[in-house]
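A single protein chain has been omitted; all remaining protein chains appear in their positions.
This part shows subunit A:
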Amino acid sequence: MKGIKFIIAGILFGIVMSKSEAISWFRIQEMFRFQDFHMYGIIGTAVVLGTIATFLIKKFKLRDYQGNPIVFTPKEKSIPRYIIGGTIFGLGWALTGACPGPMFVNIGYSYWAIFIAIAGALSGTYLYGAIKDRLPH
């Protein structure tokens, strides 16, 4: 059962996203309307701690549990792909109130309607794969 640790990490993710209400459409609306600090606090805390952790991992050249070096792959340099792709993502994020992680957490919460959004997300991913060579990157 090498995989169990990933399930446990996922459970922790699902619980914390639910308990901090980050899976709620209402919270995402509140964020895009800049009417509460809540979502900014979540993302901000994660980024500050994540930046410190990433810095320390690089500085001390830490290794993973199998002894392999932890490597960070730099993102490919581009502007159009991030700004266009990001904007399309944001349009959907504010509409469904769920980014990909929370979409699946919502299944556990018995919001079955989210399956429609997941079907949409899979179709969107498929279309991107099919036409990616014709898009500006």
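Things to note:
The rule is simple: contacts are C-beta pairs under 8 Å (C-beta built on N, C-alpha and C of every residue); 3 or more make two chains touch, one makes a residue touch a chain; residues count from 1.
Note that in this section contacts and distances are computed from a predicted model.
Per the UniProt record, the absent chain's protein name among "ABC transporter permease", "Sulphur transport domain-containing protein", "Aminomethyl-transferring glycine dehydrogenase subunit GcvPA" or "Chemotaxis protein CheX" is "Sulphur transport domain-containing protein". Annotation for subunit A: contacts to the undisplayed chain at residues 3, 5-33, 35-39, 41-51, 53-54, 57, 62, 64-66, 68, 70, 72-79, 81-101, 103-114, 116-130, 132, 135.
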